[in-house]
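All protein chains but one are shown in place.
Chain naming follows the written order as A and B, and within any one chain the residues start at number 1.
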Amino acid sequence: MFSTILFYVLSVILVFSSLMVVFTKKPVNSVLFLIVSFFAISGHYILLNAQFLAVVNIIVYAGAIMVLFLFTIMLLNLNKETEPKKPVLIKIIAVITGCLLAITLIGSLKGIDNAPVQNFSDNSIGLIKNLGKSLFTDFVVPFELTSVLFLASIVGTLMIGKKE
Amino acid sequence: MNKLTNKSKLVSDKQMTLSEKLYLPAIFKGMIITFSHLFKKKVTIQYPEQTKEFAEIYRGKHVLKRDDEGRERCTACGLCALACPAEAITMIAAERKKGEEHLYREEKYAATYEINMLRCIFCGLCEEACPKEAIFLTKEIVPSSFERQDFIYGKDKLVESVDNRIDVSKRQTAEVLEFKKNKNFKHNK
Partner (left out) sequence: MDWNYIIYKIILITAIMTVSLLVAMYSTYFERKFAAWFQDRLGPNRAGPFGLMQPLADGLKLLFKEEFMPNTANRFLFIMGPMLAMFVALLTSAVIPWGSSLNIGGKEYALQVADINIGILYIVAVTSVGVYGIMLGGWASNNKYSLLGAIRAASQMISYELAMGLAILAIVMMSDSLSLNEIISQQKGINWNIWYQPVGFLIFMICALAECNRAPFDLPECETELVGGFHTEYSSMKLGFFLFAEYINMFISSAVISALFFGGYHFPFEDSLGLSQNWMAIIGVVVFFMKISFFGFLFMWIRWTLPRFRYDQLMRLGWTWLIPIAIFNILITGVVLMINN
């Protein structure tokens, strides 16, 4: 009962803030609404008993990546006067690509009724011990691949960051 | 070449050792120094209860002295104004009338005598220049005020009252008194 109410409250916040990310005029407000939506997502994780994911979501996205986003936007100090006028053609193209993306996303939902629902008996896959176990046994190859990808990106950043 | 002081230090650009590069020993040393200051004697003077001892020859607000019979000593010669490096002193002279002998010592006196305390630098040159031992600097402090006008001190604030004499004997050092007695100097005559 209580968690149902919480679920709906969080969902409303999430949907509203996600929409506001797109619809607000000021870039700083967009970023702030994005942060709010991340917190709502973390709330959903906690409802699913995945506390580790919830906290990591806050640390990585809300705490680090969005800070950097905000950082860049504050440095650029974007506002209406500096926004370049976009040609109509580009606007039309943007609308078409957006619609295509929406169609793809909705299309992917089509087969969802037939998909087998994974039901974990103890409902504790989100806890850190189980998560770690499954990462290092069932998903070890993708996990290691991601770490290689991260390493490559770190080296790349260093190369770009270090001049000459 | 002879060194002027023994404070000079030979400069070298030697590499720092590893322990110096870590800075940790230096930081601990600094922390110990600050910690030792926790127990040192505090230098604060708690003002309204305690006051700082003034030096014997502190130069504060001016006073225009009277002589033993209560007559103003100043004769408005203008030497103090001339000596003043800040040009803080102005005065208007007047002639002594009949029946005013008990007020002014000399035949000429200062009708107005003003010191602008905002200009004054309390150097004491006026005191040194005065041939009549009329102006002295006292231990009193010039109080603060909100108005510039309040800092122009006229005779009402400068001349000492007859009943309440200000002791300036500390400022008349033996050398000064000796110097002022010397009749060879023109202004001591």
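Details
Note that in this section a contact is a pair of C-beta atoms (placed from the backbone, for glycine too) under 8 Å apart; a residue touches a chain by one contact, two chains touch by 3 or more.
Remember, predicted model here, so these are calculated numbers, not experimental data.
Hidden chain, full complex: it touches shown chains A, B.
The hidden chain makes contact, of the residues A:Val9, A:Ala64, A:Ile96 or A:Val140, with A:Ala64. Annotation: of B:Lys7, B:His37, B:Lys52 or B:His102, B:His37 touches the absent chain (contact as defined above).
One chain of the complex is left out; on chain A, the residues touching it are 28, 32, 35, 51-52, 55-56, 58-59, 62-64, 67-68, 70-71, 74-75, 127-128.
In the full complex, chain B makes contact with the omitted chain through residues 27, 30-31, 33-35, 37-38, 40-44, 46.
We adopt the following convention: only the chains that are shown with their structure count from here on.
With each centre defined as the average position of its C-alpha atoms, the distance from chain A to chain B rounds to 74 Å.
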